[in-house]
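Of the protein chains in this complex, one is absent; all others appear in place.
Chains: A and B, in written order; residue numbering restarts at 1 for each.
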Amino acid sequence: MSPAPDLDIRGLVKRFGRFTAVEDVTFTVPEGSFFSILGPSGCGKTTLMRMIAGFSRPDSGDILIKGNSTIGLPPNRVAANMVFQHLALFPTMSVAENIGYGLRRRGHSKSEIAERVERMLERVDLAGSGPKQINQLSGGQKQRVAIARCLVLEPALLLLDEPLGALDLKLREQMKVELKQLQAKLGTTFVYITHDQSEALVMSDQVAVMNAGRFEQIGTPQDLYYRPLTAFVAGFVGNSNRWRGTVSAVGAQTRYAAEGGFELIGQAVSGLSVGQPVDLFLRPEAITLSRGTDPEAAAANALVGNVQSLLFDGGNSMAIVAPDRGGGSITVALPQTGDLADLTPGEPVRLSWSAEQVTGFAAASAA
Amino acid sequence: MRNELLRTAAVSAVLVATMAVFSAAQAAELRLLTWSGYAPDDVVAQFEAETGIDVEVTFSNNEEMISKLRATRGAGFDLAQPSQDRIEGPQVEFEIYKPIDLSQIDTSLFIPSLLEATKGNTTVDGQVYGVPHVWGTSGLVVDRANAGDVADYGDLCNGSHAGKVSMRLKRPVLIGFAFSMGMDPFAAYSDPAEYEQILNKVAESLIACKADVKAFWEGGDQLISSISTGEVTAAMAWDTGGWKLNNENPDVTFVAPSSGALGWVDSFVLPARGENDEAAYKWINFVMQPEIAAKITGAAGNFTASQGADAFVSDTLKAQFNDSFPQEAIDNINWYPPVPAGLEDLEGRVLDRIRASG
Partner (left out) sequence: MSVAALPSEGAGRAGLRLSLILLLAPALLWLGLLIILPHIQLLALSLKVKLGPRLYETGLTNYTEFFAESIYWSTLIRTAFISIAATALTLLIAFPVAYYIAKMIRGRRKNLLFVLALLPFWVSELIRTLGWIIILRETGLISLGLQWLGLIDQPVELLGNDAAILVGLVYTSMLFMVVPLVTVLDSLDDTLVEAGYDLGGNGFAVLREIIIPHAMPGIVAGCIIVFMLTLGNILTPALLGGKNSLWFTDQIFQKFIVRFNWEQGAAFGFLLLIVSSLVVWIGLKITRQSLASTMT
C-alpha cells in the first residue's frame, strides 16, 4: 500500500444558508508537493482553506491529513498550520517569541525552544533577528517569519492564504521564487491559495482551478495552460482572445463561425454538434504576425488588418490589430526580435495560426 | 508681540468680569437658602404677586448652609435659615451673618417666648443675629404594636428589639443618649473636658448597642420606608417623620422620650454679604402672618413661631401633636443651646469611633 497522501479531501460541501460556498470538492495532495488552488475572489477557496485548518466545519465530506480525519478537531489540534493573508504576526511579541509561540504551547523547555527558533531563523536567512520587534522588519522578512513560525512546528501541511497579496509587485516577484525554493529545500507540503495565476503557475507542482465552489480542473501548470478542459479555465489561466460563435461543421476538423463574420478552424472536439453556440479561445502568443497584406489573406485561420496600437512591455509586448473584416480587435504577442521591432500603428499586417491553437467549448446553455 | 499678550490677558480678564456681573443677583430678587418645605410653591407665588420680588429658593441643611456661606464669606444669598443654635458659633468663628434690624420686623407676629429665647441665643457682642421661624423636635418614632415599650432613647438598646432599631449617626443621637443616661450635655457645652467625658460614656454605650442597630439611617425617606415595611420598629428621628407614618399606620407615631425630646428652632439670618435686606425683611414679615405660617406648617409638618397660626393648622396634625406631646412632654423638651465653636469636631471623632467599631 502506498503511504497516505498528506491531504485527502473527499466530497467536501459547505453551505452558508442557501448559498453553497464549496460544492463537492475532492482532491489529494501528495507528500512534499506544492499545490495551489487558483480562483477569482468569492470562488470558495478561502472557505475551503478554513475548513482544512479547522476554523470551520464542512456540512458533509471528509478531510484527512496523513490519513487521519480532522473533522471535529479544533484548529489547535489540526496538523496543518496556516500563513495568513496579512501574516497575523503577533505585534506584542519579538520575532523569536513569535516563532517560539507554538513550541511554548507544546511545552518544550526554554533552552530547546531557543535552539529550535534560532535554527529556524537560520533556515529562512534571518539569523540573529530574534530580538527584533515585528515592526522593524521589511515586508519580505515578515513573510519569512510568518512561514518560519509555522514550519518550526514541523506540520504535515502548510496552508498559505494569499500571503503575497499585500506585497508590492517587485517584492512579490522575488518572493515567488523564494517561496518555491524554500518549499523545495524544506520538503514540506504547501497548499497555497491565490487569485493570481502567475503565482500559481510559477510555484506549483499542481494547480486546481476553482470557480463558484467547484474545482474546474486539476493539473500541472502546463496542463492548465495548454490543455484547458473548460471555458472558464481557458479564460482564467493566461491571456486569450475570446469570441462567441457557433459550430458550422464537424469532422476531422471543427469549423466555427465567430461573431464578427470570420471563420476559425480548430481540432476535432467530441460532443459538439453543428449550430451549437460555443466560446472560442486563441492565445496571443499562438498567432503569427507578419508585415504587409498577403494575397492569401482569405486563407483559413488567417486574416489581414491594421495595427491599431502597440503595447510595449519589454518581453510581454503586444500589438492590437483591427481586422479588415471587422469582428473586434485581436491581441497578438509581439516578438521583440527581427524586423517587427519597428512596427508602427496603422501598418497593414497579416495574422495566422494553426488549428491546434484554436480551442472551442460549448457555451453555457442560456447564453 | 508683548502687546499682543497683554491684550489677550486683558480680554480674558474682561470676560471673567462679565461673567461675574451676570451671575450676580438682580435687584428685585430674594435668594433664599432654606430647608425643603419652608418655602412652598403657593406661598412663594403669593409673595411674588404681592411684592413683585422674585424668590429663588435653594434647599439645604444646617451644615451645608454654614459651609456655603463660609465658602463665600456670607455672599450668594439674601436670607438663610440655620437653626438658632448654629448662629452664634459660626458667627464668632467665620463672621458670615449680619445683625438683624428688629425695627424692620413686625415682632407682634411672633410668639413672644420663642422670639425672646431666639434673640438671646443669637446675640453676639450685643447684637441680635436671628429670629425664630419653624420649631420641632427629635425623639422617637415607634411602632406601638411591636415596640410599645420604647419610651426613651436608651430603650432602643434594651435588647428586646435587636436588629429592628435605627438611628441617625449624627450629633442628636449623642445628646439624646446622654440625657437618657441621666447626664446633661447642654450644661457641659462650656466645658470641653467634661463634654468629652460625657461623649465617651455615650460612645461606650452606643458601641455596645451597635449589634442591635439594623442601620444608621441617612435620609428621611430611607427611614420612613424601613419603618413602613416593618424592617424597623423603633428609631430615633424627627417628629414630622413619625406623624407622616401615622397617616398611613395608626400604630406608628412620634413619641417624646421620657428624658425629653430635643427641641430645635430654625430661624432667619441675614448673610453677611446679602444684597437685598429689604426683600428679606419683607419675606419674614410675610411668612409670619398666621395664615401663611399655617401653610408652611402644612408643607413642612412642623409648627412655627407665628402667633395664632395654630388656628389655621389642620386638625389631623393638631391631634397628632397633642397625642405625642402632653403638656408635661412640652415642658420637658430640651432646647438646643448655641453650639460653641469647635464642638462639631469633638463630636465628629466620637461618631467616627462608633461607626468604625465592631
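FYI, contacts are C-beta pairs under 8 Å (C-beta built on N, C-alpha and C of every residue); 3 or more make two chains touch, one makes a residue touch a chain.
Please read all numbers here as calculations on a predicted model, not as lab measurements.
Touch with the chain omitted from the figure is made, among A:7, A:21, A:37 or A:53, by A:53. Taking the complete complex into account, B:215 is the one of B:215, B:272, B:299 or B:330 that touches the chain left out.
Within the set A:82, A:96, A:126 or A:258, the residue that contacts the chain not displayed is A:82.
Taking the whole complex into account, chain B touches the unshown chain at residues 1, 4-5, 8, 12, 63-64, 66-67, 70, 90, 92-94, 169-170, 210, 213-216, 218, 222, 226, 229-231, 341-342, 344-345, 347-349, 352-353, 355-358. Within chain A, the residues in touch with the undisplayed chain are 53-55, 74-78, 81-82, 84-86, 88, 90-93, 101-102, 105-106, 149-150, 153.
Just so we're on the same page, only the chains that are shown with their structure count from here on.
Taking the mean of the C-alpha atoms as each chain's centre, chain A and chain B sit 88 Å apart.
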